[in-house]
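Quick one: structure below, then a few questions.
Omission of a single protein chain aside, the complex is shown with its protein chains in their original locations.
Our next item is subunit A:
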């Protein structure tokens, strides 16, 4: 029998961006909140030795221990799903702050088009434009409705940027000015302007100058040290939950964080949750935490998995298209791009920041005419200067052997002579892309792993090919001596790293028939459960997800406060 603890107002499962935002907003209003985090405590002092490419980038110091839990993957239902035994395609975070600690800090707002994608696509091109099997849906909220929450996230995190000329309307400018301009960013800006495109500085959570946010939290400016994505920030400059929202929640005295606490089930009777059951992984003890409201704020996979394991909500069935938990799993199309080799110029590529770059949205969303194209949506195109680290940075021209004297010479020569123009493509939902429980493989507790059924489609191949050409044009205009445009998009392969932008599975929408949560991220079927995260995305845009995920978290916090007061379904 599990040990039962006294009831609290709210229990949060996972303390990353979602959990931290919910905790800070709720405790400020006097609610008592317990945050259960299965990983360990994290703090800025942990990163004294962080400039260690091997430990953090290659050995995944910040990531979930796959020996305890992973996911399984298959390209379609005719293939046996097999476990992702080691990391590749995406990296699942763990510990206090979650993936919000090891992120790069790219903080975009999805486009107005995204939130009404089905309606707007039909309006402009007719319903036939949506290919067979594509389960494109509106999100049940508009950009204008979400705008105040975007602003709230940006003010809290101190986002550094300048207005996107092709983005949605803003109520306020970014709270801090753009990051510094590097020579490669200038080249990109000039080239894009010559091509009549609309470049703007990548909105960055790295912080261009010292900043005090509306909660009174002060952070120092980015030092461009070049160790950002996959690393924690030794300066607390990069906005992460541990240096922003969590201390605000803690200061109220109303927030209790329990690390090493692995939530295994949401407990429920009738159509209401009563709390959660978790295991203290340091002792193995099972503990029940009753609560009036349960908020799932873990990563995409675990949000969906906990609902399925707890038998909450209606599981998605790809054969009938009915059910919602596990539906519309999407990813990101990263294959579009081009590499420019500069024979006569060296760049300080070793320096950089996670979110330092120039971007443009001329080929993103529906900012360009798709009438004669065989794909929908698009990609954000960018040049970023992350800081090239030497183990990973071995770009050599095509045809160079991958080892030996020639490889050595080329990898040394081009270490600081290449610039990558990349496209981050949207990933749209299909009826046969989904999440469910694996019938064979189990985690360390004996619970089924999450199973991903996903592949790239013609939509994605067309998108990648189109974007590669556009990236190539820009790279040539930038004056590269040689430009290599990336090849065709093959099948989805779980082994090379692509992006940790997994989305969907517990999607939001206007109707319980087609979505799991409403636009406060409240479950249609279980009114006192809120599911917060990119799991709510009905598709993934041509952007990094955190800005939109953060906005939705603030929206959900408002919903939870409303629900705490008056109960009932909020929409």
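Structure notes:
Everything below uses one rule, namely that contacts are C-beta pairs under 8 Å (C-beta built on N, C-alpha and C of every residue); 3 or more make two chains touch, one makes a residue touch a chain; residues count from 1.
Criterion: contacts and distances are computed from a predicted model.
You can't see one chain of this complex, but its UniProt record names it "Gluconate 2-dehydrogenase subunit 3 family protein", from the set "Gluconate 2-dehydrogenase subunit 3 family protein", "Cytochrome c", "Heme lyase CcmF/NrfE family subunit" or "Carbohydrate ABC transporter permease".
One of A:183, A:214 or A:321 touches the chain omitted from the figure, and that residue is A:183. Of the listed positions A:9, A:190, A:209 or A:558, the one in contact with the omitted chain in the full complex is A:209. Listed residues A:112, A:236, A:315 or A:378: the one in touch with the omitted chain is A:236. Per the touch definition above, the residue from A:73, A:149, A:331 or A:430 contacting the chain not shown is A:73.
Residues of subunit A that touch the chain left out of view are 43-45, 47-49, 51-54, 58-60, 65-67, 70, 73-75, 79-80, 82-86, 88, 180-183, 209-210, 218-221, 223-226, 234-237, 346-348, 350-352, 356, 385, 387, 389-391, 393-394, 402-405, 407-409, 411-412, 415-416, 440-442, 491-495.
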